[in-house]
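All protein chains but one are shown at their positions in the complex.
Chain IDs A, B and C follow the sequence of writing; residue 1 opens each chain.
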Amino acid sequence: MGIIRKVPHYAEKIPGGGIITTALETVLHQAQAKSLWYLLFGTACCAIELMCTGASRYDFDRLGMIYRATPRQSDLIIVAGTITKKMAPRLRRLYDQMAEPRYVIAMGGCTISGGPFYYDSYAVEKGIDHIIPVDIYIPGCPPRPESLLEGCIHLQEKIKKQKLSDWQEK
Amino acid sequence: MTKDELKDYVSSHFDGKLTPLDTGRYDPMFQVKSEDLMEVARALKADENLQFDYLCNLAGVDTKEHFEAVYSIASISNNLRLDFKVILPYDKAEIESVQEVWPGINWYEREIWELYGINVLNHGNLKRFLLPDDWDQGHPMRKDWDAPDFERMPEF
Amino acid sequence: MTGNPVLFIELHGLFRWLYEKLLATGLSQTWVDIITYTALGLVIFALLALVALFLVWWERKISAHVQQRFGPMRHGWHGWYQTIMDAIKLLQKEDILVDTRDRLVFFWAPVICFVAAFSVYVVMPWGKGLIVADLNIGILYIMAVTTFAVISLLMAGWGSNNKYALLGGMRSAAQMVSYEVPLVASVLVVVIFVGSLSMVDIVKAQSGLVFNWYIFRLPFGPIAFLTYITAATAEANRTPFDIPEAEQELVAGYNVEYSGMKFAMFFLAEFVNLFTVSAIAVTLFLGGWNGWGFIPSWLWFLGKTLVIVLLLMLFRWTYPRLRVDQLMEFAWKFLVPVTFTNLVVAGVFRYLGWYW
Partner (left out) sequence: MAELRTEEFVVNMGPQHPSTHGVARLMLTMDGEKIVKIEPVIGYLHRAIEKVCENRTYAQCIPIMDRFEYVTAMSCSYAFSLAAEKLAGIEVPERAEYLRVIMLELNRIASHLIFYGVTAMDIGAVTPFLYGLRERELIVDLFEMTCGQRLTYSYNRIGGVSRDIPKEFIPKTREAIKIIGAKLSDYEGLLNKNPIWLARTKGIGVLSKETAIAYGVSGPVLRASGVQYDTRRNDPYSIYDRFDFDIPVRYHGDCYDRYLLRLDEIRQSIRIITQALDGLPEGEIRAKVLPNFKPPPGEVYSRIENSRGEMGIYMLSDGSKKPLRVKARGSSYNHFEALPEFGTDMLIADIVATFATLDIIVPEIDR
């Protein structure tokens, strides 16, 4: 884990350490929330909406989110599009390759429960939360860029409310 | 040449190998026996005032009684369109690969092999490519196919 | 306090005043040198870290406005503390060590890249008298140090145990080496006219009127300036020469496997290189800190450098990327002949005295 993340454990032991941890907590989580770099990952129709959200009209960069090509440098993976049975192990590996404080946004009906392909399709995974732990679900097929941006803002709120202690068991 | 002229020309010419059917709703539809498929394919491409050199589509069909392989072909130079099908009984579902007439049919044949189980003779690389590599539940597009987690849409 | 207020705006008066205070404490000369150089090193490091953070934010805003979008807006007025947030976030990332046999190569690559980028500023003249150490081999030292980046990219490419990184590393080595030649050749044109390698002498030779700047020293100056800028964009790995980390082809080139602070080091080093390249361009061709009016000299230097940085940033957001072999061909078949003829003709004219 990053060196800075060991500091809270020692800070709690010294007297008055609580103030330091809460102060540190807000700084760390504010920074995490304010600069979420999302992985360039899109499989189906939601990927086109993800592109439009990244383009000039609904700009992701306003929230400080830029796209990174490699999972190593990204801390948010927006699963945009249908995940088929053949793609599921790839998605799991991509998630494992990401560095630790990582978050997942499940965008679109297919990632929540298989969407329009829930019935009668032998090759579609019914939702991705049994593959990777999901933080934010965004319904819609494909969801509008506004709802994707709202999902990201909800994720930022969620990160800010996090406690330092609950990083460990994630 | 119009669709009817094409229909008469084809049914009269290839010494009866292409028997016209009336199920085609837009373009002329023929039926071919599976053993002289290769010869018909070569003739259709070589015939000078037909020149069917462009492959539109090969569709595998499971009509609950037998398999069908429906070839849709077109001619770029003469602006013609033609469909013909090969009826394959369930027990002997084998078809000749017509790759050397239309090289683009390689993946289509591979697909009907993978999804329907129609065996394609001397095809070259009949490998699995649409379904996951560890797929062991048979050929999913068949009507009688079923799997434990395969849910049908309820009738409402 | 001695010295008139203008001197303090000039800043070097401030440093000399501090130096006299330090001498007054009666330490031996060696201790005084150690303290001054560490203090200057810290000042330069802090200044460059600030400049790099500013450049990252500036590039995101410029690219946003070029592409008709907003860029960081929500964090501070126009997102001014966005890059600080990025830096703090990168501090917290998990430090992923790739399971490769040469773990040291993987670990030390970003460090060398970082050190190479920062050690150039020993000889960089920020303003009148504002220089860490005025070496008499100034520009030669810079050319030597910038080639360290090649080694670090190769190490990153090899150490990451990843095919894309290896390709990125190999490409960067080929590119940096082959663009070093025209870079040095175009720099030598200026050195011929100045007659000395020291950066301060180069800037002093361009003092006085604007027409003394080497960019106006027809016909060699403009040619040398243009070839310098082209070779410099290749040195700083920026489009249209950014093939080492070409996102579309090699996923992220040599920094595929780097995350957290290691990636931050590469990222910061890249922007410091960008600032270095434009600072050298300003010192050589645009008369370093020379300027008229009451604006202090270091402000002139910063202003001119940011103009060149803006030019390089606009390159990145307008041009497509060259292919590897076209890039090599362009370097060896076009840039090298042009710069060498320019150099020889400049030398002959200098010897015959036919320059104004």
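Quick notes
The criterion applied here is as follows: contacts are C-beta pairs under 8 Å (C-beta built on N, C-alpha and C of every residue); 3 or more make two chains touch, one makes a residue touch a chain.
The structure displayed is predicted, hence computed values, not measured ones.
One chain is not depicted; across the entire complex it touches A, B, C.
Considering the full assembly, C:Tyr319 is the residue among C:Tyr319, C:Trp332 or C:Phe349 that touches the omitted chain. Residues of chain C in contact with the chain left out of this view: 63, 66-69, 163-164, 167, 239-240, 242-243, 246-251, 317-326.
Where chain B meets the chain that is not shown, the touching residues are 23-27, 29, 53-57, 59-63, 70, 72, 74, 76, 79, 81, 83, 102-107, 129-132, 140-141, 152-153. Of the residues in chain A, those that touch the hidden partner chain are 40-45, 47-49, 51-52, 55-57, 69, 71, 81-82, 84, 86-87, 90, 94, 116-117, 119-124, 141-142, 144-145.
Just so it is clear, only the chains that are shown with their structure count from here on.
Chain contact topology: the protein chains form an open path, each linked only to its neighbours in the line. Using mean Cα coordinates as chain centres, the one most removed from chain B is C. Centre-to-centre separation between chain A and chain C, using Cα means, comes to 35 Å. Computed centre separation for the pair chain A/chain B is 45 angstrom, with centres defined by C-alpha atoms. Distance between chain centres (mean CA atoms), chain B to chain C: 64 Å.
In chain B, no residue reaches two or more other chains under the touch definition.
On the side of chain A, the complex with chain B involves touching residues 84-86, 118-120, 122-123.
Interface of chain C with chain A (complex): residues 60, 64, 67-75, 79, 82, 84-86, 88-89, 91-96, 247, 251-252, 255-261, 263.
Chain B meets chain A in the complex at residues 131-133, 137, 140, 145, 147, 150-153.
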